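Apart from one protein chain that is not included, each protein chain of the complex appears where it belongs.
Up next, chain A:
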Amino acid sequence: MTMTDHESARAARERRRPVLRAAMPARASLLAALALGVLAAGSAVALLATSSWLIARAAEQPPILFLGFAIVGVRAFALGRAVFRYLERTVAHDGAFRSLASLRVAIFRRLLPLAPDGVRGVRRGDLLTTLVRDVDTLQDLPLRVAQPLVSGGIVAGLAVVGVAWLSPVAAAVLALGLVATIAAALGILRLLSRAADARVAPLRARLADAVLEYVTRWEVLNAFGAAEERRASILDLDGALRRAQTRQSAAAGSVAALFTLGAGATALATLVSVEPALSTGALSGPQFALLVLVPLAVLEVAAALPLAMTAWWRVRASADRIVAAVPEHVPSEIPRPPAAPAPPPLTATPLTLRAVTARWPGQSAPAMAPLDLELGPGDRVVVEGPSGAGKSTLAHVLVRFLDHEGDYLLGGIDVRELDPDEVRRHVVLCEQAPHLFDTSIRQNLLFARDTATDAELLDVLDRVGLGEWCRERGGLDAAVGERGRLVSGGEAQRIALARALLSSAAVLVVDEPTANVDPARAESLLLELVSAIGDDRAVVIISHTPVPDRLVTQRIRVTATG
């Protein structure tokens, strides 16, 4: 490894650290779970140790009184193993779940100053779902990494020390057996995960893509006579994946076998190496039996360690993805609240843009050419321009999701002197893909103005043309479904507009309301939406569906740079 590799690995560790720390439970519950884990694994080892000593001592036929202590011990350890294991699992899980709350809040706090446009990669795919899944994976850090590593390590260490007290030679053999077995298992697991990354994962992804294309394009592929060829290539990929997985199967099967081998070999090596002590009488028979059999139990406990390491690799990958998506430092393209905000403007109008342009984080060039705009009450401005020219960028600038170059004034005040939240109190955005929360229609409207009465909510639904729709569903308590599953694209836009109308904002920015709507309905939907907005507000409409002149006071054209 070169110096720079070292440095970048250390930098990655540094970046990961705060995220990992947030995933660890409170010290008290962590220590309790660890102590219980040590007791549980320790009982398992002690059970085998005392029972083998008991049998070997009994074979010497002493008076039964001499065995009383061992008999009690055997029973106690047997009971202890099960009871402590149960308590450990309960306490450890409880601790991990408790830390989940603080972990989620910690990630959310990191997310807040960045969101939405500073979250890296947020514009492609289902990044947020992956992020949330990764946060939940971090739960494994205390549960499947720290807990087994520490308690397994302590018990293995204690066992070596205990054995050393009877016979240093046996302790050396046990330590050697432990180290060799764990190292070999780690080597195999590392090879396996590399092979999986290199061969199986890409094949799996290609197969998933091919299957998805085959299923979603079934009609086109058949109509164009391309189905047969695609099916053949899916079957090829399937065969390749099966062969790659089969090739791995030998290695996958060998980890458990390795511990079987290690346990047997260590016991046998102990037997041979402590035999001289037995024949000289330095060790008694029962001690000898105990020393030979204990490695079997210790190696069983140690089998959890390599698994903990694979869990660690998984957790580390999740932590790295989180850190990459939610960087600690807010990029310069994202607005920050000023240290001492100016007093809020009395009115949002006139809204003035002078030579305004903006850039997305991580991009070197501005996303749109400089733009001027003057917006007064009752104005309706349609923003036109080819796709990719930065129309949505303008929308994000207006609500301060993105910072800008040039001047953006709200009621005569530079928005940079205002808290972005304050700007959004005056300028509200109807998003292209508005989020509907998995709850009732009422809750989905109320967060725009939580003092609104049911009559006001029904009134605004009537205005956006959803009155009948809402009544058909049984009123405001009707559910919208997960991610608005029960609501069509057009209805979602109407709900988003209803929210915007409920807010007191004087400026409405409507971003491509017909993007996810059946084309046959796009024009009429747009007309209805625009007509529903009263004359008291200024409106900026971004749309590729044409807006008739009678509804428009001004048209501006956005062009891409360069």
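Please note the rule applied: a contact is a pair of C-beta atoms (placed from the backbone, for glycine too) under 8 Å apart; a residue touches a chain by one contact, two chains touch by 3 or more; residues count from 1.
Keep this in mind: contacts and distances are computed from a predicted model.
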{"item": "\"Phosphoserine phosphatase\", \"ABC transporter\", \"Thiol reductant ABC exporter subunit CydD\" or \"Oligopeptide transport system permease protein\" - which is the UniProt name of the missing chain", "value": "\"Thiol reductant ABC exporter subunit CydD\""}
{"item": "Residue touching the undisplayed chain, where the options are A:Leu100, A:Val145 or A:Leu476", "value": "A:Leu100"}
{"item": "Contact with the hidden chain (one of A:Ser51, A:Ser167 or A:Thr310)", "value": "A:Ser51"}
{"item": "Candidate in contact with the missing chain, chosen from A:Thr4, A:Thr129 or A:Thr280", "value": "A:Thr129"}
{"item": "Residue among A:Ala448, A:Val487 or A:Leu501 touching the omitted chain", "value": "A:Ala448"}
